[in-house]
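My structure is below; once you've seen it, I'll send some questions.
With one protein chain withheld, the remaining protein chains of the complex are depicted in position.
Right after this comes subunit A.
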């Protein structure tokens, strides 16, 4: 059998171009397969690491996934706000270590504007125990201070000291209602986090209230001039509502009783969600796409193998002579079949090898691109046990389907006998 592998490799080398093309096509399909797996893992990892060390996400009662989406992923809108009073009620609970309030609803050129307080910069954690850091400037403190996420600052070409006017509501580009009268000054730019924070802007809760002073029912007061808005003092502003808040509990166990307390809170319909639980629920809803992608990549691998089989099959016509010679010197069915199976194993094995290599190369190339644009961190981890199994399975499958051309080769040799065909 070892000798057959040697013959097989020389036979393949004799058909260099077709061999290389076949190996290349298998390698590409393996690369896609492994690449999809890597992106999937990276996406899942980044996704579940968007928030960490947080015990509860609290917001208006409704869909848990929706709460997680608008609070953590800055997607979609809250159905209802919660009162400042309720927030303070739980903030002062003895089981609560820290809280981070969020007030949402405005935007800038499609970037979410999130109002929060100092706690966000002190306590928010992601990717395990990473905290928010400043690339430039300091924590926004004044009413019209804004801190920009790294990606937003680059995209919008903003730097410290620039003034921006926020848009009421969330819309791409310029909204209809722009808070022109109350421009914000960029006082900080955050370091890259690889989370949705990079694409958002952060102001103070007082800032959020200030720009909506005089508003009634979600529209600006028409008659009043806003002459004195710039002179509003932070101390004068009373915060009425927030959208949601995060809780860090003193212990894991107390977080469960806290959750019960929140869900049974009588004065307002609110709920508390354990981020890990909601994250995996959310991931399940997108896992259809994940499965679909995996199935597609499996089919691509199968098509790669079928391509290999076709290339072996078509090579047989020009190899009838070779087969007749092999038969004449005593090669039986087993030798002929094994020769072609050996060729197939050789092709698929090299294909897998190059596929793994291409995959690493490809991942290394797009790593920073994905991190910057999608916030997905793909790590160059070694192949998992399962992936090794898949690759072995690919080689076995190639050996199996190569029996089709192999048996055809033997049949040809029976028809030809020892007569000369060229």
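In the analysis below, a contact is a pair of C-beta atoms (placed from the backbone, for glycine too) under 8 Å apart; a residue touches a chain by one contact, two chains touch by 3 or more; residues count from 1.
The definition used in the following text is that contacts and distances are computed from a predicted model.
For the omitted chain of this complex, the UniProt record lists the protein as "ATP-binding cassette domain-containing protein", which is one of "Pyruvate dehydrogenase E1 component alpha subunit", "Catalase-related peroxidase", "RNA polymerase sigma-70 factor (ECF subfamily)" or "ATP-binding cassette domain-containing protein".
Shown as candidates are A:74, A:179 or A:327; the residue that touches the absent chain is A:327. Interface note for the absent chain: among A:17, A:365 or A:418, the touching residue is A:418. Remark: the residues of subunit A touching the chain excluded from display are 3, 7, 10-11, 13-14, 321-322, 324-335, 413-414, 417-420, 422.
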